[in-house]
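With one protein chain held back, the other chains of the complex are shown just where they sit.
Right, chain A next:
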Amino acid sequence: MGKSGSKLTAGEMKELQECTYFDKKELQQWHRDFMKDCPSGALRKEEFTTIYKQFFPHGDPTKFADFVFNVFDTNKDGYITFKEFICALSITSRGTLDEKLDWAFNLYDLDNDGYITKQEMLNIVEAIYAMVGTMLELPPDEDTPEKRVNKIFAQMDKNKDGKLTKEEFREGSKCDPWIVQALSLEIPQ
């Protein structure tokens, strides 16, 4: 596999500029960093997990990194190309509230069937808990993930079918003021 050019071609650049919120300079900078750490031009799951591990050294971010990888990898071919990478990054850092919520929905919907079940959400929550690591030992009777998931479902599941659709998820999140606030803050570069 030859080294795909260290600079973006004009066509690629134009395409990316259209579908992301980044400008030319930022795209070039991201591309440069991406190519530096990933000379093959495509990020694999292991490398993805390694990056994550550096940010959360106290816990085990493997599971969560797994889920995030699946969201980034839109065509599900096992590799994240720069385009997939930068598109996901653009949505999560500069997208509108709706786009961000859609992205989060895709994160939670592990099997991509358009619904989030309680089990799926529980998996995500457990993965996040695993990232925090063993810094603190919660007492065994405190079954927080379950309770939280139940609470969320109680709030968002309008038709009480045990599953969340994209609309339910989106509307339910929008009702919560500080979810909106947290998601609408622009993350600085």
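Going forward, a contact is a pair of C-beta atoms (placed from the backbone, for glycine too) under 8 Å apart; a residue touches a chain by one contact, two chains touch by 3 or more; residues count from 1.
The rule is short, and it goes like this: contacts and distances are computed from a predicted model.
Enquirer: Suppose you had to identify the omitted chain by its UniProt name; would it be "A-type voltage-gated potassium channel KCND1", "Ribonuclease P protein subunit p29", "General transcription factor IIH subunit" or "AP-1 complex subunit gamma"?
Expert: The UniProt record for the chain left out of view names it "A-type voltage-gated potassium channel KCND1".
Enquirer: Looking beyond the chains shown, say which of A:Thr20, A:Thr92, A:Thr117 or A:Thr165 touches the absent one.
Expert: A:Thr92
Enquirer: Of A:Glu15, A:Asp33 or A:Asp77, which one is in contact with the hidden chain?
Expert: In the complete complex, the chain left out is touched by residue A:Asp33.
Enquirer: Using the touch rule from the top, list residues of chain A that touch the missing partner.
Expert: 33, 36-37, 47, 50-52, 54-57, 64, 67-68, 71, 85, 88-89, 92-93, 100-101, 103-104, 107-108, 121, 124-125, 128-129, 131-132, 135-136, 138, 144, 147-149, 151-152, 169, 173, 178-179, 182-183, 185, 187-189
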